[in-house]
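Encoded as structure tokens, the structure appears first; notes follow it.
One protein chain is absent from this view; the other protein chains keep their places.
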Amino acid sequence: MTERKIKTAIFGGSGYGGSELLRILLFHPNVELVLVTANEHAGKPVAAVHKNLLGLTELSFVTAPDDLSVLPDIDIAFFALPHGQALSLMPQLPADVKAIDLSGDFRIDDADVFKQFYKLDHVGDLQKDFVYGLTETNREAIRSSRFIANPGCFATAALLALAPAVKSGLLTGKIIVDAKTGSSGSGAKAAANTHHPQRMNSFYAYKPFQHQHLPEIDQHLKTVGEFNSELVFMTHSLPVSRGIFASCYLETTVNLSNEDVANLYQDFYQDAFFVRIVEGSPDINWVKNTNFCDLATHSDGKRIAVFSAIDNLVKGAAGQAVQNMNLMFGLDEKIGLIFTGGNP
Amino acid sequence: MTERKIKTAIFGGSGYGGSELLRILLFHPNVELVLVTANEHAGKPVAAVHKNLLGLTELSFVTAPDDLSVLPDIDIAFFALPHGQALSLMPQLPADVKAIDLSGDFRIDDADVFKQFYKLDHVGDLQKDFVYGLTETNREAIRSSRFIANPGCFATAALLALAPAVKSGLLTGKIIVDAKTGSSGSGAKAAANTHHPQRMNSFYAYKPFQHQHLPEIDQHLKTVGEFNSELVFMTHSLPVSRGIFASCYLETTVNLSNEDVANLYQDFYQDAFFVRIVEGSPDINWVKNTNFCDLATHSDGKRIAVFSAIDNLVKGAAGQAVQNMNLMFGLDEKIGLIFTGGNP
Amino acid sequence: MTERKIKTAIFGGSGYGGSELLRILLFHPNVELVLVTANEHAGKPVAAVHKNLLGLTELSFVTAPDDLSVLPDIDIAFFALPHGQALSLMPQLPADVKAIDLSGDFRIDDADVFKQFYKLDHVGDLQKDFVYGLTETNREAIRSSRFIANPGCFATAALLALAPAVKSGLLTGKIIVDAKTGSSGSGAKAAANTHHPQRMNSFYAYKPFQHQHLPEIDQHLKTVGEFNSELVFMTHSLPVSRGIFASCYLETTVNLSNEDVANLYQDFYQDAFFVRIVEGSPDINWVKNTNFCDLATHSDGKRIAVFSAIDNLVKGAAGQAVQNMNLMFGLDEKIGLIFTGGNP
Partner (left out) sequence: MTERKIKTAIFGGSGYGGSELLRILLFHPNVELVLVTANEHAGKPVAAVHKNLLGLTELSFVTAPDDLSVLPDIDIAFFALPHGQALSLMPQLPADVKAIDLSGDFRIDDADVFKQFYKLDHVGDLQKDFVYGLTETNREAIRSSRFIANPGCFATAALLALAPAVKSGLLTGKIIVDAKTGSSGSGAKAAANTHHPQRMNSFYAYKPFQHQHLPEIDQHLKTVGEFNSELVFMTHSLPVSRGIFASCYLETTVNLSNEDVANLYQDFYQDAFFVRIVEGSPDINWVKNTNFCDLATHSDGKRIAVFSAIDNLVKGAAGQAVQNMNLMFGLDEKIGLIFTGGNP
């Protein structure tokens, strides 16, 4: 690791993904933030929008350049834009610039499936250059990649819960993932479903059988092990700000004790600093504002339950993106990510 | 009280004020709901918007008529529209129709003050026909009135806390009212200040020294007793859905014991079913979903603190409106309003 | 229905179950509350504990009599005591007194299963006199019963979601119920898992594979239709005060369209006033403070999802208990239960 800082740009700095990238990268010892775009806030100090950053940065938002090929000298660009926008911007990037996209634009390899769930088309051959950025299962590919498709928040929680079981080859039958997210998952713009007077007392399901993270989970599980289970993935809205909790129901071909399952998971994640195996149940309270994924497993013979909790904006978005950046630049993946949320 | 039902219309049934009016009037034994307008939802069942009412009403929203003089036969109209709209509709009402306006359009008698705080002009002489609908201090005038200006939510909490002290003639010096409201006070439309991910962890002040309920409180206190104190009124946002809490700081010309102050308030409200004098402090938890105002008083010699809690949508809006309607039609003011919120 | 009021006692009036019973029964037109016990609050006004009831009742708590055979003249007793206490009290009741028990003491017919999940023994033959009080599936038996075992809150949400599908005879494979409850489900006593600073940001699973409502659901489903599916029942804690949401994952032997499933449920519940079939998803926000259960169904070929939402303290406890009482006394089951929660 040289002393030279990684010159970094953020495209889309006004949303919650951008906000968390800023919060992490501003204090990352190896990063120099060169450029942060936010068209609607161009000219305004970053800290006028993200008031938590007041006193901590003098950066101002700029308008995204029309032509990314004339960017200032940067080493990496993070894209935290609404779905669809990175698709057209990415091809313009100079060849020596790496990129991590936090949207769904480059997560789905199959063009038809992508079209079905995102109503968008792949751009040329670009998709094949993207590596799926679930750090814990894809570390080596990430290290040597130029382009990263950063996993969706739900997909991160589900995949980290399922990967060891899939890898084991012991699964049979359906997999059911009952997932719940906090309101920040809906983004920084006010909308009916995040209107406080109702949301604070709400819990409901949405997009039944049709959430766009379903094919993302399915596709990546196939790379983890032999996977041809039917996957049921259901999403719900929680009345908290941050946090995803996934309850996964699996079936195994053989009886497994609690200890068997725990060992399977401990082994799989023995080198994964940001995955913690806990007793009983994880709780989103213990992972909020952190890059950790907490997992717990339980067995009832051949029926297995795996619980997973992450902060949707950190391990489910900006934190994992920085973890991937660290790998892409030969750094320890933990750098800049050792921070804790509080108790309470 | 005759068996004939009071034929009732609600203008503006889609907001939270309209929602609460519906919730109360649908079960009021003396009321027949004839008409509920909501232009953007015209044609839709009421219960498709206020899903709490599913199974409880077959009513649908209609478009507000262009000309209120051709209304179906009604006895009373409630206006729960954004500020400014009732001003132009009210003069069109047939002469035998009573009206209660839940907006600020008819609360301020002085045209200049009204202009200053609402950026609106009085309509002709209409203002002088309006009676201010703070039930507990204005019961007789309400009984015989045709037009009621229903008090603002903050004003209700503040006035019920201050009226006995003002009436006593013992006040001197400044009065400071530090008031806090839940997010439903901002209405049913999603907005940045009610965006759940931020609001759930927020507390902040707004409109310092400039809230439009200030002149309303001041004007009404002058009718309660000799009042020429300087009034400081400050509003804040609470991260709950329902509830207003006002902390009032007063000064008296003579030393008063805790008991003296309590007696003063007990006497003033001895016939007021919906005002409860409590020990220690009221709590918005105990008045939520009710028409009660809970008050507590404390003395420290010549310094007095009065705490007041209401549900902003009930006693602070729809509940008090129905309480006033009851009086206007010669009914017991409690009819249709004896419901409780839960513990919890 | 005669004019004579139902003389009613509540054993255990200080908890949340008792609180809700009080809130409903105080305003029930056919009920006279004769006795409300709460040993730790004996002598105190009910409204000193449940401050929402201040001004609405003069009742005071009394100590539970040592010997229930010398009770004042009552027609029915509600038991809202901690698990285990009603077991020993019930046999003492005079023979002409009906009873509804809100605890788990009489819900499990199999003594071994009861012992396993509750660590308690049946009392003599009493269990066979109890009818399971899920009103919508057991109406006729309830009408003619003397003793009702009122269903658990989770069990109510799960059973109402599952009964039509089980009855249809179309199910195969496992049934998975992923259930979530608000904090009031833990009762009125403060405890670590309901400590506000942590709970407000928490979501976690508990008692995996071991919740005591599992055998209750299983047992009752067997009475609804031919049922030998494996049932996975998982409970989680939500950071709201009131509400249970159950996500149920089913598998059918034949392909069913969304409409097929909806029709199945509509038919099953056509006479059930308190079950509402909704589009998309139910939301605990729309059932809070009501006796409604909202259901939505979705199909993806042979995979079915059913979502269910109730207020745990009303339809999941006190409301359903009163619904059952109404039937036991030949009344319309809706009496005293037509109240709504708000929007918001």
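The first chain written gets the first letter, and so on, giving A, B and C; residue counts start at 1 in each chain.
Going forward, contacts are C-beta pairs under 8 Å (C-beta built on N, C-alpha and C of every residue); 3 or more make two chains touch, one makes a residue touch a chain.
As the structure is a prediction and not an experimental result, all values here were calculated from the model.
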Neighbours of the unshown chain, displayed set only, are A, B, C
Missing-chain contact, candidates C:70, C:95 or C:192, resolves to C:192
Per the whole complex, from A:52, A:116, A:172 or A:253 the residue touching the absent chain is A:52
The one residue from A:144, A:228 or A:343 touching the chain left out of view is A:343
Where B:132, B:245, B:292 or B:339 are the choices, the one touching the absent chain is B:245
Contact residues on subunit A toward the hidden chain run 16, 19-20, 23, 27, 50-56, 184, 188, 241-242, 273, 276, 278, 283, 286-287, 289-290, 292, 294, 313, 338-344
Missing-chain contacts on subunit C, rising order, are 16, 182-184, 186, 188-192, 194-201, 239-242
Contact residues on subunit B toward the hidden chain run 173-174, 176, 178, 180, 197-198, 200-206, 208-209, 230, 232, 234, 236, 238-243, 245, 247, 249, 251, 280-285, 288, 296, 298, 300, 303, 305, 307, 309, 343-344
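Please note the rule applied: only the chains that are shown with their structure count from here on.
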Averaging each chain's Cα atoms, the one nearest the global Cα mean turns out to be C
The chain whose C-alpha centroid lies farthest from that of subunit A is chain B
Here the gap between subunit A and subunit B, centre to centre from mean Cα coordinates and rounded to Å, is 46
Whole-Å distance, C-alpha centre of subunit B to that of subunit C, is 36
Separation of the C-alpha centres, subunit A versus subunit C, in whole Å, is 40
Among all residues of subunit C, those touching at least two other chains are 241-242, 283, 285, 343-344
